[in-house]
Each structure stands twice: as structure tokens, then as C-alpha cells.
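What you see is the complex with one protein chain gone and the rest in place.
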Amino acid sequence: MANTAHAHAADAADETRRDFLLHTTAAMGVVGAGMMVWPLISSMNPAADTLALSSIELSLAGIAEGQRIKALWRGKPVFVSHRTAQEIDEARKVNVAELRDPQTDQVRAKKPEFLIVVGVCTHFGCVPQGTASTEVRGEFGGWFCPCHGSVYDTSGRIRRGPAPLNLEVPAHTYINDTTVRIG
Amino acid sequence: MKKYLLAAAAVVALAIPSVLPTSLRAAEHVELPKENWSFNGVLGGFDRAQLQRGFQVYKDVCAACHSLNYVSFRNFEALGYSEEQVKSLAAQYEVEDGPDDSGDMFKRKAKPSDHIPKPFANESMARLANGGALPPDLSLITKARVGGPDYIYNLLLGYEEPPAGFVMNPGSSYDKYFPGNQIAMAKQISDGLVTYADGSPNDAAHIAKDVTAFLHWAAEPKLEARHSTGLRVTLYALIFAVLAYLTKRRIWKNIPH
Partner (left out) sequence: MSTEKSGPTGKSAWRKAYEWHEARLPIVSWLDHSLGTKYPVPRNLNYWWNFGSLAMFMLAVMIFTGIFLAMNYTPHVSLAFDSVEHIMRDVNYGWLIRYMHANGASFFFIVVYIHILRGMYYGSYKSPREVLWWIGILIYLAMMATAFLGYVLPWGQMSFWGATVITNFFSAIPGIGQSIVTLLWGGFSVDNPTLNRFFSLHYLLPFVIVGLIFLHIWALHVPGANNPLGIDAAPADKIPFFPYYVMKDVFGLGVFVVIYFIAVFWFPNALGEPDNYIKANPLQTPEHIVPEWYYLPFYAILRSIPNKLLGVILMFGSILILFALPWLDTSRVRSGNFRPVFRIFFVTWIIDVLILGWVGSQPPEGIIPTIGLIGTIWYFIHFAVILPVVGWLETPKPLPASISQPVLQAAE
């Protein structure tokens, strides 16, 4: 009888040890599989050569007042608008508090005469019209997205239509008076 | 006991193919002296100062004829240069870009994201300038030759007078490690060929070793990450295997087999 009790205790201790081993092995297996998956997922992120191309330098010297151009940055269009005094004025006299995405023009355009925005509608990613002078610019004189009718003003801010946010201003710095680096 | 023998046999069987082809291939060539490279061994890596010296040799000597197509200036940060140093290094080179607004191609200073410019615009020009021979691209050279870095190093130093009676083609040099012994590249590496800023020895053997190490970095830039990741991953798998064995033994305890 005493013998059986002893055997039971041993079995129970054995059982615990088996569980511990089993759980540790299973945990290590699962974590190991996860570690194998990580490089695969990570490989989908931008590669080193893509990252190296993430900034461009742009000369503004050739853009006449009132003219807008498109440049390619990270595979997307960037709009550079050399604004007229009237366009600047329109952008600055707006009551910011009434905007859907309140931002002053002073924050968006480091130099008042140049507005630099990513030309991708914040709704679903179409390229708004209005860069070429022949294109529709919408009732606020900025850009008009043909996909779902979002209207942007001369500061690239959303004024009407479904887009939730203003056109993105990419990080940029002026290297000198006529050269800007984007990204 | 028998099953352990079987397991051991399985391990050996798995290992055989990994040894066999290499040794078979080695037999085809002259015995190469084995060099003691910093990148050999379980955690072997690159010696940054040596890579910088090797790059200097490539830039001053090899680059006149040999391209390094798969290396960009930005990669040189791995040699221990700062971002600024890489930028000014790139700016010493010119690359073609364009077309500009008038439709013309133009030359501009290289940026870190640019690849190292080739010495010749195309294969025909390269052959024309080198007596009909094509200087191979060097970005993979240590992996593209049997013997790897040992071969490249010894080849660079293996120039000697042809044995009596050996008929040489015009324009060829005799190298005891080159297959067929007649190599179109003339002897390049000699004592004092370059002077290192860090005052390192610049005899032929050291120069050859530095440039070979640099070329091996160019061919296998992720070698250090491979070794360090490998050690961690393999140790993890080893511990897992031991635990799995113990668990298996527990589970099977009551099964006679």
C-alpha cells in the first residue's frame, strides 16, 4: 500500500516534469517558427536601394510665377506651385477654424511663393487635376480630384468632397534659393 | 543503441554531399596555399581598416580596367566611412543622367545612391583597350572562381617567368595559379604600389591581401550578419533539439520499442 502511494507520488512528479518539458519545447518551437517567418515578412519592406533613393533634389529656377510642375518622388507625383500674390493671399485669408483639416498656409509653405505637396488625393490615392493650366482646378483655384470630386485650395487644403485630409506636405529643405531637397 | 548508430549514420550521410563536390573540384587545380582571412571562422568578420586599404588599391589600380557593378557608393558606409565621407567620395565621380528638359543626356556628380561608374562604356570598348581581353567585373569575383579569396590573392602574386620551352601568346603573362597559366592581365601588384594613409605595410603581399579582402566584402557584403545570425539561430535550434529529445523520451517512456 505504502509502495503504491509512493509510486503515485512519483508518477505525479513525473507528470509535472513532462508537462514542463512539453510546454517549453512547444513554446520554443512556436517562437522558432515565428523567428523563421520574420525575415520573410521583413523582406517585403523597402529594400536598401529603394530607401537610398528616398530623397530628391529639385531646381525651382525654371518655374515661372503662376506655373505648377510635377516631379516624381518615391514613385509618386509631387506638385510644386510657384504661386502668384493673389493665390498666396487667397490661401492666407481663409478662416482656418472652418477648415476640415485646420492648418495655416504659413505652416504648409515654408516660402510663401512655393507650395510643395504630394500630388496624391487623401481620399483613395488618385492624382488630382490642376497642375497643368488647362486642367480643372476646382472652385478654390487649387486642385480637383477627378475620381470622387475632392476640391483643394491654393494651399492644397481640402475644402469640399470626401477626402479627409489636406494634400501632404513632404519634408523638404531649401538647400539654396533655387534648390530644394524633398525627403 | 542501434537507433543511435542509425541516427549517426544519417548525420554522416547528410554531411557527405557537402564535403564531396568541393574536394573533387579542388583536385582539378594547382594546390592553393590557404590564407588566414579575418572573415574565416564561425564568427569571422571584416577588418574595416583593411577594407578601406583594399578599396584604395581597387580605386587607384584595378578600377582603371575592372568595373564593380553591384556596389553603390552608399555601400561604403559598411567600410567604416561616415555618410559625409561617402558623399564627398561619390562627388569625385561623374555619372551620366538625363535626359534633361532639352532631351540631352548630361554628366553630374555621383550621389551615394549611384553605382560605381564603369571604366568602359561597353564590352567592345573594354576589349579594344585591353588587347582583345575582357577585364571581368569584380563585384562577385571571389565567389565566381574556384578557390575563392585564396585563389584571387595567390593569382595576384603568382606571376613568374614562364618555364623554359613554354610558348607564350603575345600580350600574355605567366601566372602559376591561372588555369592554363596564360593570363591577359599583366602583373599589377608590386612592393610600394600604393602608400596607405594609416602607414600599414605596403609590400606586394599586403597589398594583394588588402584588395582581396575588399573584393570579398564586395562579393559577400552580408557575411558578418550571416555569421552572427547563424550562430544565434543554430544555438537556438540546438537547444530546441535537446529539449525535443527529452520530451520525446518522456512521452515514449511506457512504450516498449
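Order of writing sets the chain letters: A and B. Residues in each chain are counted from 1.
One rule holds for everything that comes next: a residue touches a chain if its C-beta (ideal position, glycine included) is under 8 Å from a C-beta of that chain, and two chains touch if they have at least 3 such contacts.
Owing to the predicted nature of the structure, the values given are computational and were not obtained by experimental measurement.
> One chain isn't shown here. Among A:Asn45, A:Asn95, A:Thr134 or A:Asn176, which residue touches it?
For the chain that is not drawn, the touching residue is A:Asn45.
> Considering the entire assembly, which residues of chain A contact the chain that has been omitted?
Spelled out for chain A, the touching residues are 25, 29, 39-40, 42-45, 47-50.
> Which residue numbers on chain B touch the omitted chain?
2-3, 6-7, 10-11, 13-15, 17-18, 20-22, 24-25, 28, 42, 70, 75, 136, 139-140, 143-146, 148, 179, 219, 221-222, 225-227, 229-231, 233-234, 237-238, 240-245, 247-248, 251-252, 255-257
Here is the rule we use: only the chains that are shown with their structure count from here on.
> Calculate how many whole Å lie between the centre of chain A and the centre of chain B, each centre taken as the average of the chain's C-alpha atoms.
Averaging C-alpha atoms per chain gives centres 39 Å apart.
> Looking at the complex, which residues from chain B come into contact with chain A?
The contact residues of chain B facing chain A are 72, 74, 101, 112-113, 233, 236-237, 239-240, 243-244, 246-247, 250-251.
> Sort out for me which residues of chain A touch chain B in the complex.
14, 17-18, 21-22, 24-25, 28-29, 32, 35, 48-49, 52-53, 62
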